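Step one of this worksheet: look at the structure below.
A protein chain is absent from this complex, but the other protein chains hold their places.
Up next is chain A:
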Amino acid sequence: MSAKLTAESLYEMLKKIQEPRGFFFNKDMEITMPLLESLLINKEEYGYMACPCRLPNGEFEKDRDIVCPCEYRDPDMEEFGVCYCGLYVTAEYNQEDHDEVAIPERRPPEKILG
């Protein structure tokens, strides 16, 4: 990550990579942008982009499954059309308006250490 990344530059950079593969950013920018900012905060804090809506263990090896895009994105998008934190959505999901994002947590709790 060369120059100081901002949420906006991260948005542009990831959009080019993810959208062609069917992963769209939530059209609700009041969800997407704060989440991208939080990814940068976690990158600063832990050294990797831990999911903003999960409690990181603080070590990459122990948080590999929740480094964004997390391991649970595909099954969550398949089932709910949106990933756990609401950042990535399907094209169909973005065609409708949605209330709050609150899908069940797929990460096994035993992965969260004391």
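The rule is short, and it goes like this: a contact is a pair of C-beta atoms (placed from the backbone, for glycine too) under 8 Å apart; a residue touches a chain by one contact, two chains touch by 3 or more; residues count from 1.
Everything below uses one rule, namely that contacts and distances are computed from a predicted model.
Asker: Given the options "Protein-arginine kinase", "2-keto-4-pentenoate hydratase", "Peptide/nickel transport system substrate-binding protein" or "Glutaredoxin", say which is the protein name UniProt records for the missing chain.
Answerer: Options "Protein-arginine kinase", "2-keto-4-pentenoate hydratase", "Peptide/nickel transport system substrate-binding protein" or "Glutaredoxin" narrow down to "Glutaredoxin" for the missing chain.
Asker: Specify the residue from the set A:I31, A:V67 or A:V89 that touches the hidden chain.
Answerer: A:I31
Asker: On chain A, what residues meet the omitted chain?
Answerer: 30-31, 34-35, 38, 41-42, 52-56, 85-86, 99-105, 107, 109, 112, 114
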